[in-house]
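With one protein chain withheld, the remaining protein chains of the complex are depicted in position.
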Amino acid sequence: MNDFSILFGGKAGDGIDRAGVVIARILNRLGYRIYIYRDYPSIIRGGHTFSIIRASSNKISAHLNRIDFILALNTDTLNLHRNKLKNNCLFLYDSDQVKADVGPTCGIGLAIGKILKEANAPQVMRNSCLIGGFCKAVGIEWTILEEVLRKEIPKDIDINLKVSRRGYDESRELIKIERLTQEGLPLLSGNEAIGLGLIKGGLKDYIAYPMSPSSSLLHFLAGVSKEFSLKVIHPESEIGVILMALGFAYAGERAAVGTSGGGFCLMTEGLSFAGMSELPVVIMLGQRPGPSTGLPTYSGQTELHFVLNAGQGEFTRLVVAPGDSEEAYLWSTISLNLAWKYQVPAIILSDKNLCEGVYSFDMSLVEDVKEEGPVLWDRKTTYKRYLDTETGISPLTFAGDKEAIVKIDSYEHDEFGITTEDPNIATAMQKKRLRKENSLAEELKRFRPVRVYGKADSEFGIVCWGSNKGVCVEVAENLGIKVIMPVVLSPFPLKEFQEALLGIKKSICVENNATGQFARLINRYGLSVDEKVLKYDGRPFSVDELGERIKGHI
Amino acid sequence: MNDFSILFGGKAGDGIDRAGVVIARILNRLGYRIYIYRDYPSIIRGGHTFSIIRASSNKISAHLNRIDFILALNTDTLNLHRNKLKNNCLFLYDSDQVKADVGPTCGIGLAIGKILKEANAPQVMRNSCLIGGFCKAVGIEWTILEEVLRKEIPKDIDINLKVSRRGYDESRELIKIERLTQEGLPLLSGNEAIGLGLIKGGLKDYIAYPMSPSSSLLHFLAGVSKEFSLKVIHPESEIGVILMALGFAYAGERAAVGTSGGGFCLMTEGLSFAGMSELPVVIMLGQRPGPSTGLPTYSGQTELHFVLNAGQGEFTRLVVAPGDSEEAYLWSTISLNLAWKYQVPAIILSDKNLCEGVYSFDMSLVEDVKEEGPVLWDRKTTYKRYLDTETGISPLTFAGDKEAIVKIDSYEHDEFGITTEDPNIATAMQKKRLRKENSLAEELKRFRPVRVYGKADSEFGIVCWGSNKGVCVEVAENLGIKVIMPVVLSPFPLKEFQEALLGIKKSICVENNATGQFARLINRYGLSVDEKVLKYDGRPFSVDELGERIKGHI
Amino acid sequence: MIQKDLGTYAANTWCPGCGDFAILNAIKSVLKSLNEEGLPLEKVVLVSGIGCHGKIVDYINVNSFYSIHGRVPPAAEAIKIARPDFKVIGFAGDGDAYGEGVEHLIFAAKRNIDITMIIHNNRVYGLTTGQYTPTSPLGFKGRSTPFGTLEVPINPLELMFSSGATFIARGTSHGIDLLKKLFKEAILHKGFSLVDVLQVCVTFYNMYEYYEKRVYELKDHNPEDYNQAFGKIREWDYNKDSPIALGVFYKKDSPTFEDKFAGLQPKETIDRDSKIAHLLKSFS
Partner (left out) sequence: MIQKDLGTYAANTWCPGCGDFAILNAIKSVLKSLNEEGLPLEKVVLVSGIGCHGKIVDYINVNSFYSIHGRVPPAAEAIKIARPDFKVIGFAGDGDAYGEGVEHLIFAAKRNIDITMIIHNNRVYGLTTGQYTPTSPLGFKGRSTPFGTLEVPINPLELMFSSGATFIARGTSHGIDLLKKLFKEAILHKGFSLVDVLQVCVTFYNMYEYYEKRVYELKDHNPEDYNQAFGKIREWDYNKDSPIALGVFYKKDSPTFEDKFAGLQPKETIDRDSKIAHLLKSFS
């Protein structure tokens, strides 16, 4: 057992999420690497929700369909998932609630209702009781559980410990999870990694209107706002959000915003304004299945072409799609740096799987990128906010500078930022803004915009982007094939991508959308993939599922 | 002189626009075909503005750089444009205002200030005086001018006629414009043609927030709202606009909206909602140079990829880009019909040149398309708003139907329109919505989505879209080469486009943007153009200018 | 999909104890009674926003338009303008209607379109798990403001009053009889009506006891008296701990937009083709 999965299920409101994290932290202390997939409907109470906590001696960022252990707070959990169990009898359940015919010798039933009643504990503690039972069942020492609970759920900890201990005591050991020799790692959601990466890149302000799956980035940054002197603002709408961010950028502060599809729509006018005014901004876009409100708590990859083309007019933009927590951290820092260096909007294209998935985060795997300053005015000649330079970058100074007047403008403008309708100036300015794309593309090379995994010389290559990285890499390693994953999507790293394709005889593009958006993107460059493996029901590929589908093509 | 151009220039507020139309109507009565290009800054008074009125015995929809006659209300007009005159002396000017050294024997100066003063006429009548002088100078009878003025400018007509007559009398004949034998045609702006085409297609409601170059469509439809029982509404914002349109569609009424880039941004969330809810809507998008506020009174073609990909999620949309007034009329009718038949959003991608250009409109050239009804519920089984059918089209009925309950939903939903998060239903519904693209593409064939002009068997082909049609066709005819112009841009008519390309050895793509958006679009299909001729200063190509640039490639 | 009792087969996923149930039950009962009094149910359209509140349309078996977040009014207005014989009832959240899309509410009120807006004002974003809204009190600790908000709430009734709403009322989700009365009166009111429902969100902002202690029903109040109305509207500002009046605060007869609009709209008589031809003539 150095790679196993626990499914913890119940109703929304049962604290499934929290329970998953507690279990993950326990296993983390035993040296396991973790990935958590969270599946929940757009409901606050009721319905069916579950987390799959996968633990492995190796770093992972995908889940499996085969489950080793089920922890069931309700009947649905057993009914819907028992068929996924490797060993049909490895499950624990609340025998006061679960109305399933489990067979007499199978699983462990805990009378959680009774236990809670006796301890005078609230319903939300059912999960702690079940976790207690689980720890005993897999041979985890009580002290570890106690430590984690104290840290994770400080509120009413005494009753909680009591309830959990009862679960522990009334359970029995079924199997033994070994302690590994390696140290644990921090467990971070994708959004937390993005938040920290932005902080590392010098973030000063974060502005957002709540929207799944971006909300937890807002919550996280609001929570740490004092530590990092961040101004975190939740204004009236996404239109207000993007305009505030541009106001902060004008004042010289690094600002980022976060949203999902519908909110991004409302930001597109501001995005185009950012392009014209050359005000930097980083937008974290967490994709979920659309169109429209769609499946708000699930995942998709349908906004690739939208973000590449959003906003009227033509302007340079940076678009990156990190694939796991380390990339999320790294590329958030890079995005903020480059948005400021090139004075362009940068979009971190994420999705629910990355935003809300939980990963063991290994800082030692993250290339070290420091906060980098923008190109600043040399103070030698009169300040011109839109000085037309060879790189297209106009050196910056900010309002408040005694020697400069800083005028930005949503109209076409001259170098001083005064509105113009002159055809020659308009053409020159348009060229200047687009020229930045070249220098940006050049600079991106130093961050290796296309990453390659798996068997380097395989003639089969999986092509993927964003949160599918984890599952694709694992499948490729299992099958002995290659993975090509561009993290940068605009400016598209064509040369690097082509190099990565060298030697590939058959390429298989894996995406969470119905039309193959990445496959279509590379068509633009005269390239094409041989096969498309698409899934668009809002659920991520599991390693087993994707493995089967890829096998069909190789 | 069966093809000549008159440039009428002055300051904003001088009534340049109106003057252009008066001259055009006069020439129309003499049997000429007309095209007017209007060049004006985003200013209400002052600045420099001019119209070029081109008249020809043939139908035209482009302007020439070479001018035959200048009518100048201010100095700028002469200074900026005199070099375009074929005959350096063919101009009329207000000698009380124009401070230019015109030479003693050149042009005709009218002391308009004095004439107005004597007639006690307001400044806005300066243009009438100059028109009077012009008519005399080219040998047009006074009665024609009088008739047109009476019709066009009924307000204070007596003083106006007096002033105009003085101009007429104090001028002298320089050259003679012949009366042609053909009848005149209605003169329509592109927006008027779009409005009439929508009316023909059964338009019931038009909702818009003013924005150049779409505003004149709003003004036109508001003006004729009583005649056609249209509900024309100008609400608080573009977000309100698109949501109102969807409300009307829900109630069973054919609605359209109009806007430009920034307003379209604000509509993208509603667009995606239209995709999900399958509520039909027609959006007229008048492009102008961006990014952001850009050059609001000029023209561009930068929103092609934006409209193809706008809105989160993936859904079927119709995008058409008509090239002149007849196409504007025809494709507006088609758009409304097909939006309703397929229950999809349809976008009429226009631009300032088409919206505000004035054309001789020849109804006999327009294919006859009638208003066509949507697929209606057969009343045989319980009504399901989102019945999953082979074509993807769910038959319609509307709220108010005693036997049906009509539920539309921005969430993913089942056939009844009840929210669902079920992965199988979500997949099926996504397929259903995308399947409509196939049937729509099939149906579009009957309207010849790709049009071909010029020399059919030339090995040189100009590829263009939208308002560049006119200038490209004329250039192609001059040079004896072919023009390929897809009117439909989504679903892309690949087969027809490929057929049109047969025999072409060198293709030259003409666009008003900096990156070659159409050229990029066809890359997606493994096709590419050989040359790009781009212009993005907001001004349209003239026939002479484009001719030169194309010659460089053939 | 015909279900008895105006329900649907959709599973109800509100938290047990949520105040939205009261709104659901009240509106169902009002629709039934209006139906008995002669309103054909096919002439009812429910429009909802996105939030816990929005789910209400999935639970009622009549025509509905499940809109996007913040955008209930413009859709409702258009439906009413297209079909003045319909009753159009909007359900919106406080985040939805007073925040994201407050401009539409203001303009719908200004136009005095005869729609009814029922606001599920739980003073929190429910569905996105507990952030402050425009009506949360100063210092509210939500997930986006863990150290407390820095803004005083708006008083939505005052905002509606200043925007020209012609019917303004308030109820709570713990007074279903009053809710029924208010909903019915609002729906029957000819003009723009708004009922602000202090709907308790048991999960993220349980104000049950707070309201229980403070609410009272308006008595001897003349809602047609502008000054009385204004006084009562300002009595509680959604922040201070004052008594909280319930009932109809304000009511005014005023011509509606859709009626004026219909007046402008002659029925089309001759066919469009000939009218187009006629119009084209005038263009030459």
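All chains are identified by letter, namely A, B and C, in their written order; residue positions are counted from 1 within each chain.
Convention: a contact is a pair of C-beta atoms (placed from the backbone, for glycine too) under 8 Å apart; a residue touches a chain by one contact, two chains touch by 3 or more.
Computed from a predicted model, the values in this text were never measured in an experiment.
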{"item": "Contact set of the excluded chain (shown chains only)", "value": "A, B, C"}
{"item": "Residue in contact with the excluded chain [from A:Ile52, A:Leu218 or A:Ile239]", "value": "A:Ile239"}
{"item": "Contacting the left-out chain in the complete assembly, out of A:Leu80, A:Val124 or A:Ile408", "value": "A:Ile408"}
{"item": "Residue in contact with the excluded chain [from B:Ser5, B:Ser128 or B:Ser212]", "value": "B:Ser212"}
{"item": "Residue among B:Pro122, B:Gly139, B:Gly223 or B:Gly503 that touches the chain left out of view", "value": "B:Gly223"}
{"item": "Interface with the undisplayed chain - residues on subunit B", "value": "12-13, 41-47, 208-212, 215, 218-219, 222-223, 225-226, 232, 234, 236-237, 262, 292-293"}
{"item": "Contact footprint on subunit C, counting only the chain that is left out", "value": "101-103, 106-107, 110-111, 134, 147, 150-155, 158-159, 161-164, 257, 260-261, 264"}
{"item": "Interface with the undisplayed chain - residues on subunit A", "value": "25, 28-29, 184-188, 192, 196, 199-200, 204-205, 207, 224-229, 231, 233, 235-237, 239-241, 243-248, 250-253, 255, 269-270, 273, 361, 363, 382-384, 399-402, 404-411, 416-419"}
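The rule is short, and it goes like this: only the chains that are shown with their structure count from here on.
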{"item": "Centre distance in Å when subunit A and subunit C are each reduced to the mean of their C-alpha atoms", "value": "36"}
{"item": "Touching two or more other chains - residue numbers and ranges from subunit C", "value": "50, 66, 68, 101"}
{"item": "Shared interface positions of subunit B, touching two or more other chains", "value": "239, 269, 273, 410-411"}
